[in-house]
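All protein chains of the complex are present and in place, except for one that has been dropped.
Note that the chains are named A, B and C in the order they appear, and that numbering of residues resets to 1 at the start of each chain.
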Amino acid sequence: MAVAAHLPDRRLLVVTAMPVAAFLVLLAALAAASPGLLEAGSLLTLADSAAPLTVLAAGATIVVLCGGIDLSVAALASLASVLLASWAPGLHGWAVPAVVTLCALAGAVQGLVHVAFRIPSFVVTLGGMTLWSALALLASGAATVPMPDSTPTDWAFTRLGGLVPSAVLVALGTMAALAALLRVTPLGRWVRAVGHAEPAARLAGLPIARIKVIAFALSGGTAGLAGVLLVARTFSGAPTLADSLLLPAVAAIVVGGTAITGGHGALWRTLVGAGIVTLLRVGLSYAGVDAAYESILYGVLVVGAVALTIDRSKVSIVK
Amino acid sequence: MAERIQTYGPAAALLALVAVFAVLSPQFRTLGNLQNLLDAGAVLAVVTIGATYVLILGCIDLSAAGVMGACALAVSLLVANSRTALDLGPLGVLLVVALGAAFGCLSGVLSVGLKVPSFMTTLGVSAIGLGVATVLFAGVQPTVSDPWLLQWASGRWLGFTRLTYLALATVALAWLVQRYTRLGRYALAIGGGEDILRLSGIRVGRYKVAAFTLAGACYGLAAVMITAQLGSGIVQAGAGLSFAAITAAVVGGTQLAGGRGGVAHSMVGVLILTVLANGLVLIGVSPYAQRAVQGVIVVFAVGATLWPLRHRLEVVK
Amino acid sequence: MTTIRATFALLAAGTLLLAACGGTDSTASGGDTQKPDGACKPEQIKLIGQVRNQTNPYEAAWLQGGDEFAKKVNLTQQRLTYDGESAKQQEQIRQVLASGDARCTVLNVLPNGDSDTTPIVKQAQAAGAYLVTQWNKPADLKPADYDRWIAHITYDGKDSGKQIAEALIKAIGGSGGIVALQGILDTAAAKDRFAGLQAALAEHPEVSLLDQQTADFDRAKALTLTKTLLTKHGDAIKGVWAANDDMALGALQALEAAGKSGKVAVVGIDAVPDAVKAVQDGTMTATISSDGPWQGGIGLAMGYCAATGQLNVASVQPRAFYAKQFLVTKDNAPQFATPKVDPAEFECANLFSRVTGPVADG
């Protein structure tokens, strides 16, 4: 019996609005401790900080919707940063599309390995993670690669009208583009169908393998774009630049309320999730919480946020 | 056949590695290196036991780093040390193992009670553990001066360190628990079919919490061991060990989906990783290449063990 | 459908909210009188010290030094720690510069890596905050090109690597085999220090480098690695050169477990309390102190002096410099056992007393 179906609409609304509510409550609590947080400049900076994380998590959300997981995104973003910084002098502006395309291809390769050899996505992308990291180390000679001329990436790190960070627009644009792709084409319902009930999707004649490969390719592509955003703000590429963003990215997806088991979730949820995670990462120290207690609070709040936002009616067994 | 490859494949891989290194490096073949190998693998073995108990449930435990940090600090403050006047000795060690168990219990209770995926709760508990460790650290690193505890790492019987024996004893105990107790068998069963256990009226939640608690206790013990080795309480004592332990378990044949593998499998994985790290240094592989080589071998090992099963797996996630 | 509508509604509401806030703020910032350099009142100044984490003795001591300076001028230091995550470091800095009066903010920062310094400098410059960076910076980035980046303080890694190498060579009697434990390979500190070792070895051909491996600056990894190296080379190892004290202490534990404590010389860098104690006890030969508390205080002091007008940034010469470091041996170890800060060194007149020379390319 479909449990969710019997829910009254109000309950459904609560479940839907929960991530947003959690975000607002957290923001209010932090603002109470440190009122400066609510200034426009401060909020926009917060959004700016959330941008690379949002982009990184965007594509990975689609993989999660398929019922898989992509642990390679952060390493791939690091590799992208190295490649971009090394190619920018030669390719100028073309380096950005080249890097993003290459990362999408790398994602697709992982998807192919996952589909063709039937190795769980967790293991494939774990392997991908070590592989991309090693390649990034090799390509960079285990050192930071500076961008002597930052013009190819300046668009990703300016403030439009002196106020709105362009990275935020890039993040929102990426989200909107992916959301549109999922909505305008059948891909959205295919991805969710695969995540909810792969046997049914298969027997409905869906191209399961292709859907999964596309999901991993999108995930790789957005990871590459996240790498570009990071290069833009650090003016260099480094083989471990984005590595620390892996767990926050997965946390953003889960805190947003997308079920890690697949099927249930949405891109806007990841947007909100990235906001919550960024608040926790930056807001706590900003609000003057001592580093020791910051870590404790982070632990408590992230579990609390997930407890609030996940929709338990969709999954019977929680692992 | 597929069944056999899954069970004995990792062991065969381990033997192959040992053979290759033994041929390539005369130092690898020495008794001294065996003693060193087992000593080097001791901490990872104990952490991996903990991780294995959670993995066979079908859950995942990423809390080792934080829990071990808190426990390492706690033990270095409870036995004779440079900062506090306490000198609890063995009692202190027991208290710290209990502290680890309490952290594990917290992960379990949060996962079961709040129905939050274990992935998130253990990550949260890890952060909490790191915070507790930082509070205990308070800017001054405690140095352990308790000779009894320090003897764990330096004292030797028959050439092997006491830590080696402690790890072996823990492995044996964990294997017995898994084979002969209700907790061990039910943990396996939960991984195999949680819903069926519920149907049979078994309180699954309790056993899940118990498994997490056991894992926490293992992390506590591992933290004591590492503190004995390093001689000081270090917050980063468990850094990277969650990941290494899960990798070891998976390489050994304990599956992430739960219900398959166990302590014996995971220990083969621990040995593979330890032999690899040791052997690559001994045969003189460049430090740059070591990590990449390890990664490739790990993926290859997992791929090879899953290969014969690929037709049976209708849905792979 | 309802979800989309709800999302749009929320987005719209959020935008409105932002616009509303932005509206009030833009008038405020429009009326912001551009403060001339050095026009901050002492009580307006915000002191910020940022390090990786406070869970290692060196960085804890650094923050302690910052606190002591802050106390001296009746302010408090805001401690920021970023857990070694580059992204988090940037986010934190952006956030503290985004609100309040950035022009009276003083940052004393330990950048996570070379590449992290560039964005930090650019942001501080844009926001008008006073900045002192330490240890890491890319070679082509020069404080002299910025008017808010007061100074970059670092230590000559090649020199320190060489100093301890020489102490080690002396301790093993001028000949024999040694092994080197390197730091994280893609850091400048690891490379420079190792270069120092190689320079020392070039002068002493009778000492041979048996093996060099990386233990990532990590104590536990160094412990295991040293054990393996002891198996590999056995009694040929007369000394262990470690790129930092944590690894030296790990090596020390390995030697102790092998019953070779005191028989093999060990050197490190950083002068963490355990290492200083080991030097005092004679189990370790030497370490190098950069004086963490001084580092934590001096950066804030420079910023404070500049913000209050007591220091003219443009007049500082050189802007990127090496600071004095101290070789800790058994003779002078007691005085490093309890590191203390000398408030006099933080006086605006004495800020540059420890400069040993300009960074070659800075």
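Basically, a contact is a pair of C-beta atoms (placed from the backbone, for glycine too) under 8 Å apart; a residue touches a chain by one contact, two chains touch by 3 or more.
As a working rule, contacts and distances are computed from a predicted model.
**Student:** For the chain that's not shown, choose its UniProt protein name out of "Ribose transport system ATP-binding protein", "Sarcosine oxidase subunit alpha", "Amino acid/amide ABC transporter membrane protein 2, HAAT family" or "NADH-quinone oxidoreductase subunit J".
**Tutor:** In UniProt, the chain that is not shown appears as "Ribose transport system ATP-binding protein".
**Student:** Determine which of the presented chains are touched by the chain that is not presented, and list them.
**Tutor:** A, B
**Student:** Would you indicate which residue among A:V168, A:A193 or A:A266 is in contact with the undisplayed chain?
**Tutor:** Answer from the full complex: A:A193 touches the omitted chain.
**Student:** Determine and list the chain A residues touching the chain excluded from the picture.
**Tutor:** Residues 1-2, 4-6, 184-186, 189-190, 192-193, 196-197, 199-207, 263-264, 314 of chain A touch the chain that is not shown.
**Student:** What does the interface between chain B and the hidden chain look like in terms of residue numbers?
**Tutor:** Residues in contact with the chain left out: 3, 179-183, 185, 188-189, 191-193, 196-202, 259-260.
Keep this in mind: only the chains that are shown with their structure count from here on.
**Student:** Chain contact topology under the given definition, line, ring, star, complete or other?
**Tutor:** Shape of the chain contacts: complete, all pairs touching.
**Student:** Could you see whether A-C or B-C has the larger number of C-beta contact pairs?
**Tutor:** Answer by contact count: A-C.
**Student:** Need the CA-centroid distance for the pair chain A / chain B, whole Å please.
**Tutor:** Roughly 29 Å separates the two chain centres.
**Student:** Rounded to a whole Å, what is the gap between the Cα centroids of chain B and chain C?
**Tutor:** 33
**Student:** Send over the residues of chain A in touch with two or more other chains.
**Tutor:** 137, 142, 291-292, 294, in rising order.
**Student:** What are the residue numbers in chain C that touch two or more other chains?
**Tutor:** Only 53-54, 185 qualify.
**Student:** Show which residues of chain A lie in contact with chain B when the two form their complex.
**Tutor:** Those residues of chain A that touch chain B are 67-68, 114, 117-124, 126-127, 130-131, 133-134, 137-138, 142, 198-199, 247, 250-251, 254, 260, 262, 291-300, 302-303, 306-307, 310, 312, 316-319.
**Student:** Show me the residue ranges of chain B that touch chain C in the complex, using the header's touch definition.
**Tutor:** Checking each residue of chain B against chain C gives 25, 27, 30, 32-33, 36, 39-40, 43, 69, 130, 133-134, 137, 139-141, 143, 153-154, 161, 226, 229-232, 234-237, 239, 277-278, 281-282, 287-288.
**Student:** List the residues on chain C that touch chain A in their complex, please.
**Tutor:** 2-3, 6-7, 10, 18, 21-22, 24-26, 29, 53-54, 78-81, 83-88, 90-92, 94-100, 113-116, 118-119, 122, 138, 140, 185-186
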